[in-house]
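Here the complex is missing a single protein chain, while all its other protein chains stay put.
The chains carry the letters A, B and C, assigned in the order they are written, with residues numbered from 1 in each.
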Amino acid sequence: MLDFFNNTQTIHMIIIIGSMALFFIGFYGIATQKNLVKVLVSFDIMESALFLFFIGLHYQVGLVAPIVDKNLKTFTSMVDPVPQAMILTTIVIGLAVLALGLSFGIEYYKLTGRNDISKMNELRD
Amino acid sequence: MNLKKVLPLKHIVLSLLSSALLLSVVGLLMQVKTDMFKNVGTIYLNLNMQTAAANAVTSVVTFFRGIDTVGEVTVLFLATSGVALMLSATQRTCDKVVKQESFILNAGSRLLLSVIILFGVYIIIHGHLSPGGGFQGGVVIATAFLLLFLANPNMKLSHGILTLGESLSGATYVLVVIIGLFKMNILLGNFLPHPIGEIGELISGGIIPVVYILVGIKVGSEMSVIVEYFVKEDYYKEVCDA
Amino acid sequence: MSLGYYFLLPVLFSFLTPYFKKLGSFTLRGSSILLSLVLFLQTVAYVGVKLPQISQFSIKPPLGIAFILDGYSLLFLLIFTFSALVVSFYMYWFFEENSGRDEARFYVFFNMLIAGSIGMILSCDIFNLYIFFEITGICSYTLSAFNKDKLGLESGIKYLIIGSIASIFIVFAIMLIYLQIGTVNLGLIAQRFHLIDPKISVLIVLMLFIGFGAKAELFPMNFWAPDIYQGSISSVNGLFSSVVAKAYLFVFFHLFYLFNLGSKYMLFVMVIGAITFLVSEFTALNQTNVKRLFAYSTLGQLGILFMALSTNSSQTVSGALFHLTSHSISKLLIFLALGILIHKFKSAKIDILGNFKSGFLTIVLAIGFLSILGIPPFSGFVGKILILKGFALSQNYTAIAFILLVSIVEAIYFFRLTAMMLDKKRAKVTVKVGSVNYIILTLLAVLIILFGVYPSLLTHYTDLATNALLHPTNYLNYALGVGL
Partner (left out) sequence: MIGLIILFTFLAVIAVALGAILSKDITQSVMLFMGVGLGSVVLFFIFQAPDVALTEAVIGTGLSTAVFLLGIRHTSQEEAES
């Protein structure tokens, strides 16, 4: 029973199903939510799902983090560092967009007293 | 009135649609192959000894894919400028000091501040040896200021020093990229000595720790500015509009 | 001289902006103009040099990231740096008139918008391209909210939400590509793209299509574009129309031909382009706001470009690139000239704007309108004729009939607009044009007529670009690091 769970294949299956479920929870949030803050929360949930998906699928049982220390002198049987570097970059970009979106939201709320994106319809003929 | 009856239907349809998409995408992704022996990451791991950085993620972030990090720093800088553009005009001059913060809270936060900043600096300068680096350490430093602000909202950061640190570290980073062109004939070349034998020591890896220290200063000051704008926004609303 | 400067110099400028600001607004504006001028001159220096050119970062490609300039990107680079130069001169006037704006931050976002667009067209690494995509995105969100009024913030928020959706899909596609073939280098992806499982490759293409299509203002995802044009200032509209939309279009077709998707997805892109063209031109018919009208007109022209660029025939593609250049210049001219009027009248309604009295602006606007409409002897005419000729050579008569029929709709609203704007009987308000604006608008108008009368000035470069786009062997060799 526990052996089955230690299999890389099984872990990858869990990761795919779990992260995609998370991704579509975020998707559902974007489609249904009207409050700007909750839309931003949904975006972050979708991003987290993608990060878990990408990092998770590059993990295999027996591989270690790509850092050498006193006991480990060579760069062998380590997880791929490139996905980690890419996700690091994407997390920082996510924070930047989030802060910018919130500052837009704050200013908009000051001017109009609402932050419901479905009611943002000043722009038209 | 009808709208309220229609709305749940829309939600049900959307959740069904999401689940259908979920099932089909999961079915597709089950075929994703995951052997990594052809990946570029494996080649980086083999080459990584030459950079003399013990943390392979750091050498990928700052050296192999270094221009990504220049872009990333730029994105953070632009976001900070955007937040400042949005929130700065409303930073009214308000000299009211209504909240009398408690002495214990103030002193305690100042005590913790030094410890947290020390931790942030440790994360930054050990970026090439252990997990962490400029971005993480910089944000840790910013959270130290967040703590200070929460304890004492009357506090003001010196914008002159923050701007100086931000501009200088950013400009130096760009110059480091350009110096590589003249010294190594390749942009962002590792022009500082980085003997392989020194791997695992604090001073090793050539420009890699230098880049992460510059990034740390830049991110730390930018994030502090963002935090200050958001906190001050909050404070002014509470105190000055009351 | 290195291609890296296209990105590094604007970044350096942006980081040092607080100190330029302290030296006074003249230094700030002057240094921004100087930066645009340096980048434009560097681009001009690349004309006639043996292409492709490469500039590497850290380590040789395909392991490292490199900037590659081939004939296709050279054409776009010329358009972008030229537009940047023109707009930075124009902004000098704008900030003289609107003092008190946050000038320094505008220049930061303006220069990084151009740098991000240039990065997107030069980078040979898809994840690096995504970073430039985000830089361009953040600058566009902030620039569209630059006014900080209700409309501006609304358009900023809408743009941010659409941009975030697009970037999530692009990140997903990049992740799937890396999982499947273990690389993010464009050359290696192009080489190994056929190894991807066909079903997953469809998923990847769909996600890239949603991501870049939403930003390039393609039909199902372009409902937001007119809102954003309406909310932002006029010179920024000019940049959106002639630089940013074109950069996304560049990436769209660069990937389209590099990954060899032409045989599978050509009809799909053509139909989407046709629908974009049709819907936008019909919606433009009853617009009363001049910014929205030209937003719809931009969408319509992008529709034609999508139709023509996806054909894989060198005649049509060359014509489309000619049309693209001419459209960029004309839209820049129109938006900058309208910016002067909108500043004067504080409104963007067509019937209010029609009250101006200025012989120069009348002529310049007429040149812009007629060029977009495709009337000889202006460059828009040559572009449209070249596209139609290309379709005729590949015997695609349906496309010709379609373009001609929809162009009638375009003609209706353009003639109505021309009549309204240029009807000088009711003109009351005299509008003065400053000397700087006089020069740049004349320059743009002269370029339109010049390319209309002597198309061969431009066709040389569009042919070069077409060759590089349709047969990217040289590009691939450089991206793979062969022979470096």
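Here is the rule we go by: a residue touches a chain if its C-beta (ideal position, glycine included) is under 8 Å from a C-beta of that chain, and two chains touch if they have at least 3 such contacts.
Computed from a predicted model, the values in this text were never measured in an experiment.
Enquirer: For the chain that's been dropped from view, list the shown partners it touches.
Expert: Hidden chain contacts in the full assembly come out as A, B.
Enquirer: Would you mind spotting which of B:26, B:54, B:139 or B:176 touches the chain that isn't drawn?
Expert: Selected residue, touching the omitted chain: B:139.
Enquirer: Could you please point out the chain A residues that touch the chain left off the display?
Expert: 2, 4-7, 10-11, 14-15, 18-19, 21-22, 25-26, 28-29, 33-38, 40-42, 44-45, 48, 51-52, 55-56, 58-59, 61, 63-65, 67, 78-79, 84, 87-88, 91-92, 94-95, 98-99, 102-103, 105-106, 109-110, 114-116, 118-119
Enquirer: Need a quick check: the contact residues on chain B for the chain that isn't drawn.
Expert: 3-4, 7, 55, 57-58, 123, 131-133, 135-136, 139-140, 142-143, 146, 223, 226-227, 230-231, 233-234, 237
In this text, only the chains that are shown with their structure count from here on.
Enquirer: Go through A-C and B-C and name the pair with more C-beta contacts between its chains.
Expert: Between A-C and B-C, the larger count of C-beta pairs in contact belongs to B-C.
Enquirer: Between chain B and chain C, tell me the centre distance in angstrom, where each centre is the average of that chain's C-alpha atoms.
Expert: 31
Enquirer: Two or more other chains in contact with one residue: find those residues in chain C.
Expert: Residue numbers touching two or more other chains: 127, 131, 134, 138, 141-142, 145, 148, 178-179, 184.
Enquirer: Could you pull out the residues of chain A that touch at least 2 other chains?
Expert: 57, 82-83, 86, 89, 93, 96-97, 100, 104, 107
Enquirer: With touch defined as at the start, can you tell me which chain B residues reach chain C in the complex?
Expert: Touching chain C: residues 25, 28-29, 31-34, 36, 38-44, 47, 63-68, 70-72, 74-75, 77-79, 81-82, 84-86, 88-89, 163, 166-167, 170-171, 174-175, 177-178, 180-181, 186-190 of chain B.
Enquirer: For the complex, give me every residue of chain A touching chain B.
Expert: Interface residues on chain A, with respect to chain B: 8, 12-13, 16-17, 20-21, 23-25, 27-28, 31-32, 57-58, 60, 65-70, 74-76, 78, 80-86, 88-89, 92-93, 95-97, 99-100, 102-104, 106-107, 110.
Enquirer: Which positions of chain B touch chain A when the two form their complex?
Expert: Of all residues in chain B, those touching chain A are 10-11, 14-15, 18-19, 21-22, 25-26, 29-30, 32, 34, 36, 39-42, 44-46, 48-49, 54-57, 59-61, 65, 68-69, 72, 75-76, 78-80, 82-83, 86-87, 90, 129-131, 135, 199-200, 226, 229-230, 233.
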